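What you see is the complex with one protein chain gone and the rest in place.
Labels A and B are assigned to the chains in the order they are written; within every chain, residues are numbered from 1.
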Amino acid sequence: MNLYTYASPATFYHLAGRLIPWFAWSAGILTLVGLYIGFFVAPTDFQQSEAYRVIFIHVPAAWMGMFIYLVMAFWGAIGLAFNTRLSFMMVRALAPTGAIFTFIALWTGALWGKPMWGAWWVWDARLTSTLILLFLYIGIMALWAAIDDVKRGDRAGALLALIGAINVPIIYFSVKWWNTLHQGASVSLTKAPTMATIMLTGMLIMAFAAWFYSIAVALARVRAIILERERHTEWVKDILER
Amino acid sequence: MTRFLLAVLRRDLTLAARRRGDWLIALFFFVMVASLFPLGIGPDPKLLARIGPGVLWVAATLASLLSLSRLFADDHRDGSLEHMVLSPEPTVLLVLGKSLAHWLIYGIPLLLIAPVLGVQFHLPADAIGVLLLSLLIGTPILSLLGGVGAALTLGLRGGGVLLTLLILPLYVPALIFGAGAVDGVLAGTGAEAHLSLLGAFLILTLLVAPWIAAAALKVSLE
Partner (left out) sequence: MPDNVLLSAHDLACTRGDRLLFKAMNFGLVAGELLLVQGGNGQGKTSLLRLLTGLSRPEAGEVRWRGQPIARCGETYHREMAYLGHANGIKDELNPLENLRFADGLQGRAFDAARAERTLGDLGLARCLDLPCRVLSFGQRRRVALAALLLAGATLWILDEPLTGLDVHAVAQMEGLLRDHLAAGGMVVATTHQALNLAGVRVQRLLVGNVAIPDIAASPDPVAEGAA
């Protein structure tokens, strides 16, 4: 097990280095294509006019924000169960990206809400649970910031991600339940009537772009974390001196 | 196993009895936070009754957080936490015992004073009854989830504030179902659905939180 945990980051470092350009370029190209479709090809919406175009950013960001949290919990669980150091590094590398996507989702939600609902912020079920998701991200990063010991930080963060992930569906459900009780039906994003195929295509392309971007950024961050943590090993000294 | 659990309970209750300041402060905090709202909002009875359930529930979560940062910290400082973790019994039982003791020491007094605050907020009698019931089911959730936060932040600088940041988002379902139950009575739609959901959340928390807290405690002691 030891050999494995020691050797693994070194091989992964080089593998990640080869993969990053592919993911980064794919993300860049897909973003350009997706945005082009979103802003120039997709027709103006009958009800929501031009403002709806923000969903090409908003929806993929919201998906990624939620999804990355679950991926973090997954890697955290793997790390806790098998004591693999790389898993904990993945958790740390993913958190900032997830938090940024969640933040973008909230921001674009506000931009979209102003023309739609006439208010920057509405206590809509989705927006509210996304806000709480952002709090969960901030909590994990604050916990890491407060713990000096790397090993303790890794495990504590993984445990928090785990209990957060168990809670996320319950939070989402409870907020939705609360929302329906307190405000009749509000305009909901996915209820945008009969989405045209071209809109869906644009959104999916943007979603893939977000995926590839997240992977590229997370890999780059893992590489940095590996270098930092393994700085006393021979192979890292070799790289740094070259 | 039972003997171990009873020993933990008995000890924490004895300590609380000798250090009355701790739980009285948490109790007065609860009363004061709740009493500040009418001062900030105005004495209109209808408005107060409307916001009362939510205010009392938020105040209860804050009061419980106030005391949670010390759930393990005192025992950590004098070394007794290590002895407890090194006992032959599983750490989950220890966490369960300490959370239960926390609920008895800090949760029950909130329950007892809540009707008085309910009257302050012009809640009708049946709503106060449901408020008590919702707090009875809900406050153990606060103690159990808080145990996770207390274990994670053990011995950290600014642990108390950090604990609040980590745990408050996890309290959201309890807050919604708990305050919602009282709202349900006020709106005439009934509280059963809310209370059952709150009960389900309590059971889930009881099944999950002690394990995570026990693991967190071991991580923090390393």
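By our rule, a residue touches a chain if its C-beta (ideal position, glycine included) is under 8 Å from a C-beta of that chain, and two chains touch if they have at least 3 such contacts.
Note that the structure is predicted; figures quoted are calculated from it, not measured.
When the missing chain is restored to the complex, the residue among B:Arg11, B:Arg50, B:Arg70 or B:His122 that touches it is B:Arg11.
Hidden from this view is one chain, which touches chain B at 1, 3-4, 6-8, 10-11, 14-15, 18-19, 77-80, 82-90, 221-222.
Assume only the chains that are shown with their structure count from here on.
Each chain gets a centre from the mean of its Cα atoms; for chain A and chain B, those two points are 31 Å apart.
On chain A, the positions that touch chain B within their shared complex are 80, 132, 135-136, 138-139, 142-143, 146-147, 151-152, 155-156, 159-160, 162-164, 166-167, 170-171, 173-175, 177-178, 181. Chain B meets chain A in the complex at residues 145, 148, 152-153, 156-159, 162, 165-166, 168-170, 172-173, 176-177, 180, 183, 189, 197, 201, 204, 208-209, 212, 215-216, 219-220, 222.
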